[in-house]
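Let me begin by handing over the structure; questions about it come next.
Every protein chain of the complex appears in place save one, which is left out.
And then chain A:
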Amino acid sequence: MKPEDEIQAVREGFAKGGYICDKQIATSIFLSRKLGKPILVEGPPGVGKTELAKATAEYLGQELIRLQCYEGVDEAKALYEWKYGKQLLYTQVLKEKLGDLMEGTVGLKQSMDRLHEFDDTFFSTEFLEPRPLLKALWSEKGAVLLIDEIDKSDDEFEAFLLELLSDYQISVPELGTIKAKSTPIVFLTSNNSREIGDALKRRCLHLYIPFPDSKLENDIIKARVPDVEEGLRKQLVAFVQGLRTLELKKHPSVSETIDWARTLVLLHAETLDAELVRDTLNVLLKFQDDIENVDGEINALTTQAQKASA
């Protein structure tokens, strides 16, 4: 199949699952699979970065494994932990059996050697609690690994990820090297709260998802809020698009447009008017400042939006 056809197939597959995207986004899925490279997805909050990973998992029929990053996330939370509880329990059991076990050993040295044989047991995968990254490596059928909001983690963790993402393997001191059973598709998302390091960027494909244009946003609303009438849908999308041209602390994102559309449907609205907008504006704008600041523009924006459906 030609690349453009494969890309189109991705788009159509996504659309079936309710994720509506442009060619740029579909291309990154195509490329990532062919080149075996992770995708770093950047863009403002709520434009569907996380959703993209979910949609990909669904489209490919693979498991979605998600690692939500936060300040201080570390290897133990991301890769694996030893099951101390289980280890402890086994030690208790072992203690009781100690007499039996040591039977026949002569002197401390021999006893120790005998004990050491159990090391391997304690530090075997039996006692390993896999966290998202290891789960992804272990996945038999291949998985979609979502490392969400990487910008919230620290540089150190980023450096650690770099090793993992360079050849999809990781070395665990007690176990040696663990290699991916089948290369996962990896998404890293960032809301740009900090710059992602160059090294990591070099290793990844880079996808920037901006706010959608009105055509795309209309399609998204159509897919996500099928109950909303076409006329109202065009108006509300036009209104949101208008809001995004204003100077605001936080622009409404796709997620807010969806919420707003749902709200308007609940209110049985058929068309947009200034009063309706004022009553529901807090669904779109999260800062009181913003709500107050746009108040003067609402009439104009609403009139403009009304024209969009005409």
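One rule holds in what follows: contacts are C-beta pairs under 8 Å (C-beta built on N, C-alpha and C of every residue); 3 or more make two chains touch, one makes a residue touch a chain; residues count from 1.
Operating definition for what follows: contacts and distances are computed from a predicted model.
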| item | value |
| --- | --- |
| Name of the absent chain as recorded in UniProt (options "VWA containing CoxE family protein", "Electron transfer flavoprotein subunit beta", "Acetoin:2,6-dichlorophenolindophenol oxidoreductase subunit alpha" or "ABC transporter ATP-binding protein") | "VWA containing CoxE family protein" |
| Selected residue (touches chain absent from view) among A:Leu133, A:Leu164, A:Leu207 or A:Val225 | A:Leu207 |
| Missing-partner contacts on chain A, residue numbers | 2-4, 7-8, 11, 15, 20, 22-24, 27-28, 31, 34-35, 37, 39-40, 42, 198, 201-208, 212-213, 215-216, 219 |
